[in-house]
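Omission of a single protein chain aside, the complex is shown with its protein chains in their original locations.
And now, chain A:
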Amino acid sequence: MARIVVVTSGKGGVGKTTTSAAFGAGLARAGHRTVVVDFDVGLRNLDLIMGCERRVVYDFVNVIHGEANLNQALIRDKRVDNLAILPASQTRDKDALTQEGVEKVLEGLAEEFDYIVCDSPAGIERGAHLAMYYADDALVVTNPEVSSVRDSDRVLGLLSSKTRRAERGEDPVKEHLIVTRYSPSRVGKGEMLSVEDVCEILSINLLGVIPESTAVLNASNAGMPVILDEKSDAGQAYDDTVARFLGEKRDHRFLTDKKGLFSKLFGG
């Protein structure tokens, strides 16, 4: 059975697409057949982050409309085996995704893949709802900042009421917290909510903490999921996150300031 994993947040710009690309690449690298699906209709970006924007011919909506089959629309990653992406449509028609259409496409993908990672658009409107509706797992991406945490809590409310699992009274969607853009030095100075604070407020299981990192921008410039930058802090943090998701026990890293005593004393 394929598992459907939605990457969601409510608030925009917190790192959903970065996380979808890294997480999908990590699952594929661990040997699981994985597809990352871009649900951000009108604002296609996953293709750029994963470096395959020039190979997009058909998209999600073309498949729903029967203008292309899944095989024509899927783009197979050239660096990582077992990894594919299904690009979003650039149409401005916000209703281009239909519930039946999404279900049909997901069923088709489930025949070929072990994991279907759904990169949700921001907000709590139709697109975000469709991205989470069929999910088995949810990665709730949160920045340590008031509006992001509040929006994540709203999303948790939707996951427990507006998903197929909730409507059918099945086991609930499994929720995992991913705190991104974490800056231990600012937490140390009391300027930023700590991971503990965020966990306490949201009370869900913490899957990973991704530090604020220049490697993320570099990776997106190059069109490479940051997890493939194995030397980088963010890449390693995503690698830990995937391993934990797959059941491995790993300690959280990058939670403390790497700066020395000197800069601590003098507020560097």
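List of remarks:
Just so it is clear, a contact is a pair of C-beta atoms (placed from the backbone, for glycine too) under 8 Å apart; a residue touches a chain by one contact, two chains touch by 3 or more; residues count from 1.
Just so it is clear, contacts and distances are computed from a predicted model.
Name of the non-displayed chain as stated in its UniProt record, restricted to "Cysteine desulfurase", "Cell division topological specificity factor", "cytochrome-c oxidase" or "Putative ABC transport system ATP-binding protein": "Cell division topological specificity factor". Although one chain is not drawn, the whole complex shows that of A:I201, A:A215 or A:A243 it is A:I201 that touches it. The missing chain, though absent from the display, is touched by one residue of A:R33, A:R76, A:K104 or A:R150; that residue is A:R150. Listed here are the chain A residues that touch the chain not shown: 145-146, 149-150, 153-154, 157, 161, 187, 189-194, 197, 200-202, 265.
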